[in-house]
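Every protein chain except one is present and positioned as in the full complex.
Then we have chain A:
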Amino acid sequence: MTASLPLRAALLSALILALFLAAWHLATQSTGPVADMDPEYARLMGATATTGVSAMPGPLDVGEKLWEHLSDPFYDNGPNDKGLGIQLGFSIARVLLGYSLAVLVAIPLGFLIGMSPLVSRAVDPFVQILKPISPLAWMPLALYTIKDSNISAIFVIFICALWPMLINTAFGVSAVRKEWINVARTLEVGPIRRAYAVILPAAAPTILTGMRISIGIAWLVIVAAEMLVGGTGVGYFVWNEWNNLSITNVIIAILVIGVVGMLFDQILARLTRLVTFPE
């Protein structure tokens, strides 16, 4: 008897997770008292050297701490001690703001580039040079001109989310099948109706794919940007906990960043599926 493929895949996933957790647990076990040493010297050395306690937290420590965070995500004990929920909220708000601005610029501009071979050729060298620039390289310039670290972070998100959407929109619009354009032409469809009734639906899957790539990049970049600008956000949280030498919290933050990134990607994937048409 063979169970369905999704069920078997889920079982295998659970097995991989269990093996990973078990290996992690065993690797971070205490090795017991190490060597006899002078009590005063031992006090200087710390628990790892004297009693063999692992400096790396095990899965149980992380789980316990995670539960703590999840049960009280929104506490605020001053600038350096805020709940994980609040930090995530700041990061998500920055990403959504920068990303929305990028959508507002990239899609109309991409339409223009896709529709006009002239604009396409004229803009191409600028896009080619600006696209490979690491978004964080803009940070000093942004801080100097904008003079506000929060808006600078949003600007960095904007600039990194812009290019994949711009390029995909331009490509999607320019690659709309000639025959569909000809149908609109023979029906004397005006340029505006042609844009939203023929070109937009035809290019929508490509545009949404660009938006999906962009949200992924934006979420990657926000962590790094917040490490630089500081103050709030999940990136700042990671760096702050590193300065606190709380590896447990760093691991938890890594986990949460992954989960939120996956959620963003899944939402965009769902939207892409909505506008995709079978041929």
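Here is the rule we go by: a residue touches a chain if its C-beta (ideal position, glycine included) is under 8 Å from a C-beta of that chain, and two chains touch if they have at least 3 such contacts; residues count from 1.
The definition used in the following text is that contacts and distances are computed from a predicted model.
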Which of the following is the UniProt-recorded protein name of the chain this complex doesn't show: "Nitrate ABC transporter ATPase", "Succinate dehydrogenase flavoprotein subunit", "LmbE family protein" or "ATP synthase gamma chain"? "Nitrate ABC transporter ATPase"
Among A:Ile107, A:Val198 or A:Ile215, exactly one should touch the missing chain; which is it? A:Val198
Which residue from A:Ser4, A:Thr186 or A:Asn243 sits in contact with the chain not drawn here? A:Thr186
On chain A, the omitted chain is touched by residues 177, 179-180, 182-183, 185-189, 193, 197-198, 201-202, 275, 277-279
